[in-house]
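Yeah, one chain of the complex is gone here, protein chain that is, but the others are all in their spots.
Take a look at chain A:
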């Protein structure tokens, strides 16, 4: 039976400011004056006009001694060394792959920074170069770590550990990079039955937890067996929960996703995307997170 729900649009309600700790954040919009004190140096996201320091992006003001900069809320991913990213291969070039990571420039994955199958460590030969397309093709998804950042801002990636590499079956959710909280680890095996990779660049990868852990996860042989229905339901529910959290502008980390999942259990999976259900679930998640802290 087809389920079609249509509704009249409702004006968005302002999400209430909840500052759990750390005090007030100085939020600015483009054109707002940050300070009229001339003793400050201007950083990213600011400009000087008529002796006033004015913000050019919408975000929070950060002050380090005499340097004032504005960290934008909605921005492309700016790479930092050590970040975990999930990216999609866009081009296969001579000794490297170009990877799309939602940043201003395509990221680069050099052939020498890639794990060879079997984990062998040897000098890359001409045959390896010709066989690049066998490893990674256009459209493939990979998880990698940022090795370095070039001077123009392009990011160089590496997959030199067995936990990185080509990703198999699963679901990708694209969110704004500023909503992914920086944590010690970005690979989580959630107790509800699926695993998630929270890329710092805003690409979230949800996949079924692999049974054998000792098998090299960084391998290139993807498991093409159909995923069982129970795992699929968990993955779909997680995907909808993440979309709900992002719509309500909540930070994404393993605890928030898990609480949102538990709050969504009484509802059907496809109902989670309805605006009123989304609000209800996220409110409950927010409440539980506040209780956890305070």
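We adopt the following convention: a residue touches a chain if its C-beta (ideal position, glycine included) is under 8 Å from a C-beta of that chain, and two chains touch if they have at least 3 such contacts; residues count from 1.
The rule we apply is simple: contacts and distances are computed from a predicted model.
In the listed set "Large ribosomal subunit protein eL14", "AP complex subunit beta", "Exosome component 7" or "Regulator of G protein signaling 11", the entry agreeing with the UniProt name of the missing subunit chain is "Exosome component 7". For the chain missing from the display, the contacting residue among A:155, A:257 or A:272 is A:272, taking the whole complex into account. The chain omitted from view is touched by exactly one of A:58, A:227 or A:251, namely A:227. Of the candidate positions A:39, A:139 or A:294, contact with the unshown chain belongs to A:139.
Even with one chain removed from view, chain A keeps its contact list with that chain: residues 1-12, 88, 90, 138-141, 167-172, 222, 224, 226-227, 229, 232-233, 236-237, 239-240, 268-270, 272-275.
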